[in-house]
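This report concerns only the one structure given below.
A protein chain is absent from this complex, but the other protein chains hold their places.
Naming follows writing order (A, B and C), and every chain is counted from residue 1.
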Amino acid sequence: MGIASAAFESLWNEYVLWSALVGGFTFIWMAHHSLTYRSKDGDDDWVDVDGIEVGVFPKHNDNITLELAWTIIPFILIVYLTWISWGPINDVWADPSDPASQYGLDCTDPAADSNKCHHVIDITAQQWFWSFDCGELGPSLCDSSQYQDLNGTTVPVLSLKEGEFYLANLTSLDVTHAPWFVEFGVKEDAVPGLDTQVWIIPTCEQADCGGEEGESTLLLCTEYCGDDHAYMAAIVNVHK
Amino acid sequence: MSDDHDHDYDHHPSPWGPHDWSHGAPHNSFAPLVMSIGIGIFLYALASVFVGGEVANLGALSGVMLGIIVITIGLLIWWRQDMSFDGTYEPKATGAPFRNIDLRKIAMWVFLMSEMMVFTSLFSTYIRYRLGIPNCEEVFLSGEWIEGTSVVCFEPAAHLIASSWFHLAPGAANTFALIISSFTIVLALKTAKMSNKKYADRYEVELSDVHSHRSRKVAMFLGSTLFLATLFLTLKMIEWFVGFPTPGPLTELNHGHSEIASLYSEGYTIHASAYQHHAYDTAYHGGHEIPHDSALYSMMQAGTHPGGIMMADIRVGASTFFVTTGTHGMHVLGGMIGLSYMTFKGLRGGYGPSNAVSIEYFGLYWHFVDLVWVLVFPFFYLF
Amino acid sequence: MKQNSLARILVLLIVLGLALSVAPQADSLPNGIIGQSEKGCTCHGAVPDAGVTPSIEGLPTTFNASTTYTLTISFSGGPSGQAAEPHNLGGFNLATSSGILEAVDDTVKIEGDQATHNGIDDDLDGNGLQDAIEAGGEAIISGNDYTSWLVNWTSPSSGSSTFTLAVNSVNGDGKASADDAWNLMSVTVAGPSTGAAVEELQSADPFVVLVTLIFVSGILLAAVILYTFYRVSPDGFNWESFAPWITEWLTSTDHKKVGTLYFLAGFFFLGVGGIMAMLIRIQLAVPGNDFLTQDQYNQFFTMHGTTMIFLAAMPLINGFANWLIPLQIGAHDLALPRINAMSFWLQPVGAILIFTGVFSGQAADTGWTGYAPYIVSETAHSGTTMWVAGQIMLVASSTLTGINFLTTICSMRAPGMGWMQMPLFTWSIFVANLMLFISIPAWGVGLIQVYLDRTIGTAFYHVASGGDPLLWSHLFWYFGHPEVYVVILPAFGVISEVLSTSARRSVFGYRSMVYAMAGIGIVAFIVYGHHMFTSGMSPTLRFVTMLSTMLVAVPTGIKIFNWLKTMHKGSLVYRTHTLWALGFLVTFTLGGISGMFFPSLAMDTHLHETYFVVAHFHYVFVGGTVFGMFAAVYYWFPKMSGRMMDEKWGLLHFLTAFVSYNGIFWPMHKLGVLGMARRHHTWFITTDDYTNIPAEMASWNMFITVSAFIFFFSNFILVGNMVKTIVSGEKAPADPWGGWSFEWMTSSPPPTPSFDPHNPPVLHDANEHVATEPTIFGQWFESLMMPEDETEGIH
Partner (left out) sequence: MAHYTILGKDPYWMNFWGLMILTAIEVGAVGVELGDTITMSILIGIAIPKFIMIAAIFMHLYGDADSKILTMTALFPAFFIIVMVFFIGLTSPGAATELPAWCRPGYWT
C-alpha cells in the first residue's frame, strides 16, 4: 500500500529514524540502570547516598552539566526536526495565487504557465455523502459522473489524472466534515460557513496506473459528523 | 494558623448546623450533597423546559422550581453552620508567598483569578464575532442587501442603546448603582471594623450601646448594598424585557413614545433572524440619515438600489450581548444571595471588629463584579 | 443477505424513524437516489416532504411462502415533471427486511439487496435536455425518467417482511434545487401462518448489556460497602449503627474520607468506561461488524472518552491529591474542607446527568470534543444537552478543587518546607491544578454557550446566523490541551516519588524537575492549535502552534532523563509499584515519541483523526496516567488502608496488564498509517485492494480486541488484591518503602488529626544551608510579602 505524499514519506522516514534512536537510547539506558543498580527487598547492604530519612528533605542529587546537556541536545534535535518539517509546508499549503509556487496558477488563468498549473474542483460535503464538481474541466482531467458500490453503499467516484495538480475548494452544507484522501495523505476540514482548500496530487502505485480502468483509492470522512460518518466515503480513481 | 483553637476531633457537631467554630472548620455538613443534587435537578429540568429555542414542556418548570428549592435548602444548611462564625477560627498562611494572610482572603483572590478567565472567554467570544462578522451598519451602507431577504450581520446592542438617552438610561443608572453599592459595602466594612472605643467616640454613643448601634448601622449599609443590587437587576429587566413608561414632559424628547422601549420590544432578541429597525430604513427621516459618502447613497442616487428596510439576522450579536451581560447579572444575583445572608447576620449583631474581614472578603467579590461592569458597560452599552 | 430477526426490524424501524427526523440537507443528484444504506436513504432535501406520496401496489396482506409478487412502485406530487423536457422525474429506493428483490426491466437495478432505479445520467451539460437528443439521436431511457417502476419480490419462507420505500421527486434540472422533495414510507406484510414459527435466537441489544452491567457494577459496589461495614463491626450490622456511618460518609469534609469517596467514584467509572471500551472492541473486532449500530457506537465512544477522562482519571487523581497533599505538606486538612466536599459531590451528580442519556438510549454522540456545529445541530442526540449540563457541573467542581488545592499548597506548608522542598507529587498537583484552574473557565463558558444554544436558542454556533464553529474548537482546546497535561502531570509526580524511593536515592535534578513541570504548565497554553491543524483555523496560528508544540518535547525529555539518572548508583528494589513506574517509563516514552509526529504539518494532514492518534493518546493516557495511578495505588495503598498489598498478585497484574496493554495499542499505530480512520463504527475488507483497508488489518483488529479483553480482566486482579488486602492484609508499618516525606511519618492508616496538633511537623533539610545574600529577585520577592513579624493580620 503506497502511503501518502512524497513529503509525508520523507518526513516519516526521518522521524522514524530519530524515534528509533531516541527510543533505543532511552530503553538501553533504562534496561542497563534498572538491571545494574538493584538490590533485594530487605537487604541492608545498600548505601544511603542521599541521607533519606522521614521528615528530612534529602540531599540534592544533581549535576548541572548533565541537566543542561539533556536540555540543550534535545532542543537542538527539536530545532532540526522543526526545520525539516517546515520545508514541506508548501507541499500541503501552497498558495494558489503565487505563480512561483510548485503548483503554479490556475490553468484557466491567462498568466498561467501551461507546464506548471493547477485545476480547481469543488467538493461539497453533507451528511453523509460527498459531491464533486469538476467545473469546466473535461472528463479526461476530472470526472464525477460515476457512482460505484462500496461495501453496500453507493458512493460517488472522482476520476483524476495522474501527474496533474488539483486544488479542491471545500464547503459543507451542514456540519463539519473532512475529506481524507487516504493514499495521497492529505485532509482538510470542510467547515460550514467557511471556505477551505486542499491540494490533491494524484499518484499511482503501479507503473501503468491500472491501465484503462485506472487505479482506485479511498476517500474517507475524518471529522466526526454523526450517524453514518463511517459510510461517508468516496472512491478516487486515478488514471494516466 | 492560630494554635489557640485546635480541632477537637471528638467533637461531632450536627451536619445540619449550627457549628461551634471554636472547634475549627465544620467537620460534617449536608450542604454540599444537598446543593449538588439541587444544581443537578435545576440543570436537568431547565433543559426539559426549553429545547432548541422553543418551550417544549412548561410542566418541567416545576422541576426548575424544585431545583431552586433544593439549592436553597443546601444554602440554608451552609449558612446555619456559618451564622455563628465570630472570627475565632481564622487560619493564616505560613511561608511564601502569602505569609500571614488569612486563608479565606487567599482563596477569594484565587477564585477571582478563575473569574477573570471566565470573563476573558466571554470577551474573546465577543471580539471574535465583532471583528469576524460584518457590522450591520456597514452592511446597510454598503448597499449589499435587498429588502425582504435577511442578511447576516453583527448588530452591537450599543448601536441601539447608545442611539437614545432613553435606551441608555437604565444601563447608565445601573453603572451608578453598582459604584454606590461598592461604596456602601466598604462603609459596612469600615463600620464593622472600628474598635468599640473608637466607634463610641465617633458616633457619640455609650460603650455599652456600641454593639446594638453598630449592628443597626452595619445592617443598614449591607441592606443598602442589597437594595442597590436589586435595583440593578430590576433595571436590567426593564432594559431587556419590560420597558418603562416615560413621564409626560419627557415623551416629547423621546420622539413621542410614551415609554422607554425594552430591547425585547425593539426586536433585539436572540431569536431575531429578521430584525428590522428604523436605523436600517432608507425612508426614515426621508433618507436624511444616510451619509452621502456611503455606497448605498450613491447607489440610490444612481437608481441601482431600490432602498427600503434592511432585514438582518442579528442572532449572534444579540447572543453575545445577552449572555455576557447575563453572566454579569448572574454574578450580581450571586452577590445578592450572599448579601441577603450577610444583612440578616448583620441585623442579628453578627459582625464586629473580630470578624469584619468577612465583609471585606465578600466585598472583594462584589468589587470584582463592579470591575467587570466597568468593562462591560463601555463595550456592550456604549461602543 | 443476513437473516433478520424481529428485533432487527424494530431497530430498523426506530432508526428509520430517527432518520426521518434527522435527514440531512442534500442535493438531488442526476442519478436520482444514491447513497442508500441499511438505515434508509440519505440523499434528499432536509426534511421529508408530505407533498410527495410514495406507494407500493401489488402486495398481498399475507404472503405465501416463496412466492414471487410483482410490485408497482410509484409516487405522486412534488416538483416532478416541471422541466421543459420532462425527464429526470425522480427515483426510488426499496428495501425489504426479508425476501429477494429483482428487477423486471432496465429501469430498475439491484444495489446490494435493495432495489433502486437505474439512473443513467446523459445530461452532462445540465441543461435539462439529454445529450443524445441534442445530438439528434433517440432519447435514452433512464430509470429516473419515470414516476413508477416494477420490481419482483420473492417472499421468504416464513416471518413477516417490512418494506421501506424512499422516493424523491425532482424538478429535472439535474442540479440541487430547493424544491426537490422526498418522502419515505414503510409497510409490513405478515407471512404464512401455517406451522409454528421457529423463534430465532435474538442477540441482546448492546444498550441493555451496558445498562445492565452499569447496574450490576453499582450493586456490586453497594455490596462491597455493606460487606466492609459488616467486617468492620459484625455486631453492629444494623440500621442504628448504619445510619450514622453512612451519614458520616455523606457529610464528611475530612480530606481522607473525601479522598476515599473520590477513589470509589473513580474506580467505579473506570470500570464503566472499560465496559464501553470492550463493547467498542467487539464491534471493531471483525470487518463490517454490526454488533453495534452506528447510532450506538457513536454514543459509546463519546461516553467512553468522557467517562475515562472526567469521571475516572480526574477523580482518581483527586483521590490521591485529597489523601496526600495535606499529609505531604504537613497540614491538618485542606484550606477549605467544606468546599472540598462540595467539589466531590458535584461529580457524581454531574455523572448522573451525563449518563441520563445512556439510560434513555439517547446519550451524547458528539465525541468527547463535542465539535460545533454538530453538537448544536438537530442531528445530535437529545442526551447531548444533559451531557453538556453534567460537564458544566464538573467544571464547577474542578474550579472549586483548584481554589482549594492552590490555597492549600501556597499557604499551609509545614515550617521548613519552602517551595523547593516540596515533594514532587505535591508540585505536580500544584502545577496541574493551576493549569486546570486557569484553563477550565474557557471550556465552562463554551459549555454554557452550547447549553444555551440547545435550550433557549442563542446562536453562538448557528452557522446560518454567522456563528463560528471554530470558536468552540478554540475554547475547547484552550482548555483541552492543558487538560491532557493536567491528567499526566500527577502521574509524573507519582513516578518521581516511586522511582526515587525504590532506587533509594533522592530524585535526580529536583530543581530541573520542578522547572520542567512549570515549563510544561506554561507551554501547554500556547500549543493547543495543533489539535486544529486541518481545521479552518487561522493559518498563521497553525504555524505558530506548530513551532511551540515542538517545544513540549524538551521539558518532557528532561523529566524522562532525570528519572533514568535517578536510578544511577542507586539500589533499586523491585516492588510492584517499581515495576509500574518502569512500565510507565517505557510506555510514556513511546507515547511521547509518537506525539512528536503531529506537530509536523505535512505528516499531520495524513495522521490527524486516524488510529495513529488513538494509539498516541492511549499511550499517554493509559500508559502514562493510568500506569502512574496504578503505581500510586501500590505505593500508597498501605498508607491509606494500613495493610500491605500482595506483591505476587501485584506482579501478576503488572505482567498481564502491561503485555496486553501494548498488544492493544501498539498495532494501532500501524492501523492509522494504513488508513483506518478514528470514530468510524465499522471498517471493510474486500477483494478490491485499492478501495479498502488492507486485509492484514482484520488480524490486527482481532488481536487488539483479544488483548483488550485480557487487559480489561487483568485489572480485576488489582480490585481483588485491594479487597483481599483490606480484609486480610498484613499490617503496614508507618514507612514501608523508606520514603522521606511527611506522609510516612504518621502511622498507617493515619489518625485524625494526621499530625499531633500541639506538635506539628517541621521539615529538616539534609543539605547544608549556605547563608548567602538573597538575589535581587529574592529581595524583590521578599519585599512583596507581608512582614515576617506581622501578627495582627490584615486590618
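Descriptive notes on the structure:
One rule holds in what follows: a contact is a pair of C-beta atoms (placed from the backbone, for glycine too) under 8 Å apart; a residue touches a chain by one contact, two chains touch by 3 or more.
Since the model is a prediction, treat every value here as computed from it, not as a measurement.
Shown chains touched by the missing chain in the whole complex: A, B, C. Within the whole complex, the absent chain has one touching residue among B:175, B:262 or B:319, and that is B:175. Considering the full assembly, B:162 is the residue among B:56, B:162 or B:279 that touches the omitted chain. Looking at subunit A, the residues touching the absent chain are 86-87, 89-90, 92-96, 167, 188, 191, 194-199.
By the touch rule set out above, subunit B reaches the unshown chain at residues 97-98, 100-101, 105-106, 109-110, 112-113, 116-117, 120-121, 123-128, 131-132, 162, 165, 168, 172, 175-176, 179-180, 182-183, 186-187, 189-190, 193, 360, 363-364, 367-368, 370-371, 374-375, 377-378, 382-383.
On the side of subunit C, touch with the chain left out of the figure occurs at residues 438-439, 442, 468, 470-471, 474-475, 478, 522, 525-526, 528-529, 534-543, 783-787, 790, 794-795.
Note that only the chains that are shown with their structure count from here on.
If touching chains are joined by edges, the resulting network of the protein chains shown is an open path. Innermost chain of the displayed assembly, by C-alpha centre distance to the whole-protein C-alpha centre, is C. As a whole-number value, the distance joining the C-alpha centres of subunit B and subunit C reads 35 Å. Rounded to whole angstrom, the centroid-to-centroid distance between subunit A and subunit C, based on C-alpha atoms, equals 23 Å. Within subunit C, residues 417, 464, 466-468 each touch two or more of the remaining chains. Residues of subunit B touching subunit C in their complex: 1, 3, 6-7, 9, 15, 25-33, 35-37, 39-40, 43-44, 46-47, 49-54, 78, 81, 90-103, 105-107, 110-111, 113-115, 117-118, 120-122, 125, 128-129, 132-133, 152-154, 193, 270-271, 273, 313, 315-316, 318-320, 322-323, 327, 357.
Considering their complex, residues 247-248, 250-254, 332-333, 335-339, 341-342, 344-346, 348-350, 352-353, 356, 378, 382, 385-386, 389-390, 392-393, 396, 399, 402-404, 406-407, 410-415, 417-419, 437-442, 444-446, 448-449, 451-452, 454-460, 462, 464-468, 471, 475, 752-753, 757-758, 781, 784-788, 790-791, 793-795 of subunit C touch subunit B. On the subunit A side of its complex with subunit C, the touching residues are 1, 3-5, 7-8, 11-12, 15, 19, 22-23, 26-27, 29-30, 33-34, 37-41, 43, 46-63, 66-67, 70-71, 74-75, 78, 81-82, 85, 88-89, 91-93, 124, 126-129, 131, 145, 147, 149-156, 173-176, 178, 180, 182-183, 185-189, 191-194, 196, 205, 210, 215-218, 220-231, 235.
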